[in-house]
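One protein chain is absent from this view; the other protein chains keep their places.
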Amino acid sequence: MKRAWRLLLRRSLTSIPVLMLVITGTFLLLENASGDAADAYLVAIGGGDAGYVADLRAEYGLDRSVWVRLWFYISNLAQLDLGQSVALNRPILDVILERLPVTLWLMGSAVALSFVFGSLLGVLAGARPGSATDRTLSIGSLALYSVPSFWLGLVLSVVFAVQLRWFPVSGIETIASGKTGLARAGDIALHLVLPVASLAMLYLALFLRLMRAGMAEVWRQDFVLAARARGIKHHKIILQHIARNALLPLITMLGLQAAGMLGGSVVIEGVFGIPGFGRLAAEAVSGRDAPLLMGVILTSSILVILVNLAVDMVYALLDPRVGASDPA
Amino acid sequence: MSALVSLEGLSVRYPRSTTPALEAVTMSVAQGEKLAIIGESGSGKSTLARALVDLLPRGSRCDGTITWQGGSPAPGRDYGYVFQDPGSSFDPILSIGAQMVEVLQTHFPLTRHDARVRAAALLARVQIPAPELALDAYPHQFSGGQKQRIAIAIAIATGPKLLIADEPTSALDTVVQAEIVALLQELVESDAMTLLFITHDIALASGLADRIAVFRNARLVEIGTANEIITAPRRSYTRGLVAAHLDLTTPVLIGDVP
Partner (left out) sequence: MNFVARFIRSPEGIAGLVLLSLLAAAALLAPVFFPGDPLAIEGRPLLRPFEHPGLPLGTDRLGRDVMAELFHGARASMIVGISAAAVAILVGALVGTLAGFGGGLIDEALMRVVEAFQIVPGFLLALAFVSVVGPSLTVVVIAIALGSWTGPARLARAEVLSIRERDFVAAARVIGMHPLEIAVKEVLPLALPPVMALTSVIVAGAVLTEAALSFLGLGDPNIVTWGSMIAEGRNVLRSAAYLSIVPGLGLVALVLGVYLFGEGLVEALARREGQG
């Protein structure tokens, strides 16, 4: 446990300069947006006179140099102030915190489902490398992995929402349904089925392939032969030893995929009209709302860092060799 | 002396391999003897051991007959197997205790607690210091020699009648080698086990074994008592082996290992 905490501390310290780089880089990129926040705001409210524009620019700090503004941004950030959304005219942090839970639910369920079913199918495929089951699952997962998730979302909604009417077409809950408590949770879950399925398929394929490849790798290791020679039952060798060892790369992959999943939520939330964090990014782009986009990118980077810290911890708990060489 | 197992015309071919790894081997292992298998690397020694106890990779072809006294042995119960590389004979992410308990519970109806007590006793028997603590440690926390001791403890956990040790000391340094050999010898004698000891070191073989079988290029060259093989080898290959060793170390071979 001590090992894991030490690792956690070291990783969090090294991620600070990286985060600073992200802030600076994103700030400079969005700085170059044609038309600034004042323009966007003017468009939003329908124009204004020159004096008003100057005031507005001063208010946003747009009359100062880039570096001064970056400094302002960072010092505001230190007080958890992400600035004001131009398009929505609300504090960015509020908007993000409001939109984030839906997306976390969406991604959390997709990851949980795909991890469980992907690794189980991977065990099935990896239990007998080269068997018919193995080859079928392997080709099938590759095909599934080639499907764009947003397109899969559309196809699923055509079939299950438009044709069969099993699930709602879009949104996160039935508007003005007046449902509360469990009924409301059920309603939201129903709305999440198709988007979760479209996201989960991709990751299911990924985890299946990783698990299968990992198991094939572990099969070749000598300790498997040693376990056979000790009389350990075949199914126990597969589940307790091979699958367990093969699970480790999957945990790492969870961290590596965190960024990709957040990116993927943009299109999926667009397809299913879910008012989440990903949709917020698309709204920031279409509303030319640079501060909001900046806030979204920053928040997702922090999320990615947090997910990776969690993944490192879990990995350290599962693999006793990690961080073992550190001075105690 | 009755034969524990006898082989007749045993040939083995690994999957996707064009040449046999073992060809027409006929020999037997006597009940209670210490038999050394010697031969250079690739001569088929490990293949022989794996074929005997049915541990060849899936898809290998095995011709000839293997006759066990009392039917084919159950892995882990009727024989214990010690591998060359102690580093890779453990699951790297499970504690030593968990792996020992798993083996013990596979073969005996024991509670987890009782299995742990028995595991600690086994570790004490192979002279691992602080056995209780060692149970909670992981394989990478032990030295090569200690790992091999633990592997031996697991191999003898069920009190098997046969112990197979496939070059158990080749991956270790000389001092540790001697300790491990002494430990094996002591255990085999006190538990009256049959020992199949594989090595490429003729001196080690002659010091430890009652009989020696010499292998070369997948074939059995000759088999005889340790004394016969060392003092009166019948085949020129064996004579060469013995002579090469005599050139290097002058003292007598028999009895020069503790």
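Think of it as A and B in the order they're written, each chain with its own count starting at 1.
We take it that a contact is a pair of C-beta atoms (placed from the backbone, for glycine too) under 8 Å apart; a residue touches a chain by one contact, two chains touch by 3 or more.
These numbers come from a predicted model, not from an experiment.
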| item | value |
| --- | --- |
| Which displayed chains the unshown chain touches | A |
| Contact residue for the chain not shown (choose from A:Leu77, A:Leu100, A:Leu120 or A:Leu154) | A:Leu154 |
| Residue touching the undisplayed chain, where the options are A:Leu124, A:Ile237 or A:Leu293 | A:Leu293 |
| Contact footprint on subunit A, counting only the chain that is left out | 15, 17-19, 21-22, 25-26, 29-30, 32-34, 139, 142-143, 145-148, 150-151, 154-155, 157-158, 162, 259-260, 262-264, 266-267, 270, 281-282, 285, 288, 293, 296-297, 300-301, 304-305, 308 |
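We adopt the following convention: only the chains that are shown with their structure count from here on.
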| item | value |
| --- | --- |
| Inter-centroid spacing, subunit B versus subunit A (mean Cα positions, whole Å) | 52 |
| Contact footprint of subunit B on subunit A as seen in their complex | 221-223, 225-233, 236, 240-241, 244-245, 248, 318-321, 324 |
| List of subunit B residues in touch with subunit A within their complex | 53, 55, 74-77, 81, 83, 85, 88-95, 102-103, 106-107, 138, 140-141, 151, 154-155, 158 |
